[in-house]
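Note that one protein chain of the assembly has been removed; the remaining protein chains are unaltered in position.
Chain IDs A, B and C follow the sequence of writing; residue 1 opens each chain.
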Amino acid sequence: MAKSRYEYVKKFEQESILLPETYIVVRVDGRGFHKLSERYEFEKPNDSRALEVMNSAALQLMKAMPDILLAYGDSDEYSFLLRKGCELFERREFKLVSTFASTITSYYQFYWSQIIPDKPLGVDRLPTFDARAVCYPNAELIKDYFRWRQVDCHINNLYNTTFWSLVKSGLTTQEAENKLLGTLSSDKQEILFKEFGINYNNEPEIYKKGTVFVREVDFEAETTDLSKRQAQRLQKKLTKSEIHKLHCDIIKDEFWETRPFWGILKA
Amino acid sequence: MAKSRYEYVKKFEQESILLPETYIVVRVDGRGFHKLSERYEFEKPNDSRALEVMNSAALQLMKAMPDILLAYGDSDEYSFLLRKGCELFERREFKLVSTFASTITSYYQFYWSQIIPDKPLGVDRLPTFDARAVCYPNAELIKDYFRWRQVDCHINNLYNTTFWSLVKSGLTTQEAENKLLGTLSSDKQEILFKEFGINYNNEPEIYKKGTVFVREVDFEAETTDLSKRQAQRLQKKLTKSEIHKLHCDIIKDEFWETRPFWGILKA
Amino acid sequence: MAKSRYEYVKKFEQESILLPETYIVVRVDGRGFHKLSERYEFEKPNDSRALEVMNSAALQLMKAMPDILLAYGDSDEYSFLLRKGCELFERREFKLVSTFASTITSYYQFYWSQIIPDKPLGVDRLPTFDARAVCYPNAELIKDYFRWRQVDCHINNLYNTTFWSLVKSGLTTQEAENKLLGTLSSDKQEILFKEFGINYNNEPEIYKKGTVFVREVDFEAETTDLSKRQAQRLQKKLTKSEIHKLHCDIIKDEFWETRPFWGILKA
Partner (left out) sequence: MAKSRYEYVKKFEQESILLPETYIVVRVDGRGFHKLSERYEFEKPNDSRALEVMNSAALQLMKAMPDILLAYGDSDEYSFLLRKGCELFERREFKLVSTFASTITSYYQFYWSQIIPDKPLGVDRLPTFDARAVCYPNAELIKDYFRWRQVDCHINNLYNTTFWSLVKSGLTTQEAENKLLGTLSSDKQEILFKEFGINYNNEPEIYKKGTVFVREVDFEAETTDLSKRQAQRLQKKLTKSEIHKLHCDIIKDEFWETRPFWGILKA
């Protein structure tokens, strides 16, 4: 098709290619979900339907992108682990980042209409997400990355559970905030138990641990040089693999080492 | 709030800041809209309702981001021009790119449900977009950038109009493609006129020229050093400015030089 | 020539292309010149021969790279301004940065042997430089960049002149440092005048203002689209242009607006 003399403007496009043979983690994060949760009157500290929307969207995204081996999320964020041989969008950063942000947005809005039909989304506040991609050179770092997110989930959920218990008992949000200032985990657990009869350990695992989706695929260590046919076979295997949903501890090594895909990661 | 010992993984995040004092153009582009247009049986060559969805989404995005001075789009793509002093997300590339992709997606899906309620979107094919950000150092380049997109619109629309006329007249898509191979603009216009009695010049402007949204703001040349108060006043002025919708020629200098914001651009 | 199966490792090379149509400033900076000046017993506050070595090296580098319009330096640093249409090394950052660092190093060592033959360089401390490249989108920023460097030169030279006067008069370096802590420019000028009878205004211009090399070329505004022949003619013109050496104020607009090349810069 004919080209124009203005096409030279394309040379200003700068391409960032993510380093080959590294694990890519893409993390999507809800934008302004604090206000969104007020606008749509989420239950506090956790709105089980909103969480189901988020989890459904993440699972659907993982199904759509077979290179994702693992996804972990809680609240309004999700992290997706791409295998190190992944060539999706030729590892172009803007493509990965914008496509993940767009895709999670489209699924979130879709599942909202299915799961929370009684609260239709208004154009004044639609759910949106940003996304970032980070490269990690080895499997140990990947473990620590996901541990970081799960510890964060725990810290936030314990805080929120205590905070909203205090607020529901009559404190203002400011008073509750002040009361929790400088408290340790053990202090919060004690407040929950003594003041509200809540044993935090008995709270639902989905809130305490977040949600893990694992692609249960077992293939041999990835090599740098897959033939075209091997690559196709691998894609097929990934696409067909089952995805399991878990709400378990991912901090202990046990989670990682019992995964079928661990052979790939540690290679 | 307490931090974990895994937090070191954050140091692997690499930040790309778009060069200050350059104009940023963010272009969003529908992913796989060819198949999407088949799945939802778009009218060919142009589906006026789908175009209305796209334009409504782009306008809403422009309203939400006051730093956008100009937007131009056709078919399933839109380009947004950010003023050169723009500090949105501190000019972090991943934030801009992922937020634009997510936001256009959310509005597109929303307006689809309003404008095309008879064709509900299915989870098997939701509309998604990618986005890229490009920096241009001066206003002349900006003009050429948008000229490039409008010439592209013209080329595509003339082709599609002729192609679909041929197909509707009984040719297979392959036959139509072959017939148009190597034809010039003038050839296509002649086919349209002689075979179908269509004078291309009389086709609707929205299809031939695409859609322009202009923020009609007139402020003095941007300086590098706005005081905090000046910056706030500017944001207010931008937010309040009317946005006009046009389907006009943006290739001639006239369009640019009669814009109130031209003073800013050329500064 | 035959290739090997290991060549795939090249795909890990990541290329950074400096944004087209921006002015590139490359600044080279002596590494550890404080210790170097002790090792080779530089005169304080300014060693005129060491400065001559630096200036000779910078001039030679400017002659070798016709795209340099302007160079400014003092002490052990130099900034080189490349015209915005410059395509040297296809604007690849690593090439520009490493070549400038290497070239200034080679000339510096060469001229040292010519100008300071009585102090041969030892392998234990050879002069080396780092280099960085920065893009600026317009000519106003270029003016401010060089103003920044000249103000810096002034601040450092005034400090050093006072500091070394104090040390030569018998203070320890620590005592001199303490005495100057928190002093303003005017305070330092007063110390110089009252204690040492030195009128700072009468100090040599080369120390107070640094050194400017200007390529006195006058061509029309650069356009984005030079034909191959125009590009060659331009290179020839640049190569043939005289380079003038100045020790003048580059903070006032006058310096810039009377330059033959100003037409290029402001375009």
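Heads up, the rule we're going with is that a contact is a pair of C-beta atoms (placed from the backbone, for glycine too) under 8 Å apart; a residue touches a chain by one contact, two chains touch by 3 or more.
Since the structure is predicted, the reported quantities are computational estimates derived from the model, not experimental observations.
Residues of chain B that touch the chain left out of the display are 8, 11-12, 14, 17, 19-21, 224-225.
Residues of chain A that touch the chain left out of the display are 19-22, 84, 135-138, 140-141, 224. Listed here are the chain C residues that touch the chain not shown: 1-2, 4, 6-10, 12-14, 16, 28, 31, 60, 93-95, 97-107, 109-111, 113, 121, 123, 126-136, 141, 144-145, 147-148, 151-152, 155-156, 159, 184-185.
Just so it is clear, only the chains that are shown with their structure count from here on.
Shared numbers divided by all numbers used gives the overlap of an interface; between chain B and chain C this overlap exceeds half, so the copies present the same residues.
Separation between the centroids of chain A and chain C, computed from CA atoms only, is 49 Å.
For the pair chain A and chain B, the distance between C-alpha centroids works out to 29 Å.
For chain C, the set of residues touching two or more other chains reads 19, 21, 224.
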